[in-house]
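Taking it in order: structure first as structure tokens, then the write-up.
Of the protein chains in this complex, all but one are displayed in their positions.
Coming up: chain A.
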């Protein structure tokens, strides 16, 4: 609409101020509901801390673990809490190359988040488009799209991702692409299921008979009402994308050595698991687990809060 463009400067401020205010109150309401679950608040705090240390890894970690010049093989296999040649405490010990484990975990976590979030966001977008199109238009389009999705869901995601990575080669972009292809089907299926329920409701019919443009019916009426299950699936899928990437890296087909991740660290330490050098695998594993669990718990609470039929 041209309403903002044609209004004069004086009246322009009025309509734009009101929505911003209501959005703020909506956010405040959301938060006051969200914090009713202490577990979810702690999980959110954990995620915030993990995001901070991973994306701020160069600032907070004691060492750049992938600057080969900074590494000293004399520091290899130091146990947690030992002071190394750098003169600081290796809180979680060092690995076989003398890397500070804590620093390596922060950097690895960053890779995991980048991959998990971008794969999740892309898969969500594609899945929504596929699912909404199928549910709204029905008929042959629906049959075709959903059979493809079903076909994909019948295969384990890890298998599909493995094959794709093998074909596409290594690298962050390739991994993300493989994960998106493996995961969009979950979003498409969820969107389709929820949208099939919603499309038969009178408010969609009312919107169509107004008439509103199809795109508006899809994205302003149908989509907001299928969002709650999608947000939950999205958090689960971000967590599982992180886990999938770790698995691929653990299997050795994930990221190249220049882009270390939690998975390759676990894989690297796995060789020493039967010696007393437990910290090489255990600590990256614990971080991976905390990340995945925290994301899932946050998603669960978000679903509870977003239910419109829940009384305030």
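The rule is short, and it goes like this: contacts are C-beta pairs under 8 Å (C-beta built on N, C-alpha and C of every residue); 3 or more make two chains touch, one makes a residue touch a chain; residues count from 1.
Everything that follows uses one rule, which is that contacts and distances are computed from a predicted model.
Asker: Which name from "3-oxoacyl-[acyl-carrier-protein] synthase 2", "Cation acetate symporter", "Peptide/nickel transport system ATP-binding protein" or "ABC transporter" does UniProt give the chain that's left off?
Answerer: Per the UniProt record, the undisplayed chain of the complex is "Peptide/nickel transport system ATP-binding protein".
Asker: For the chain not shown, which residue from A:138, A:156 or A:256 touches it across the whole complex?
Answerer: For the chain that is not drawn, the touching residue is A:138.
Asker: Decide which residue listed in A:30, A:52 or A:203 touches the omitted chain of the complex.
Answerer: Checking each option in A:30, A:52 or A:203, the one touching the absent chain turns out to be A:203.
Asker: In the full complex, which bits of chain A touch the chain not displayed? Write them out.
Answerer: 1-4, 6-7, 11, 14-15, 22, 137-139, 201-203, 205-213, 216, 220-221, 224-225, 308-309
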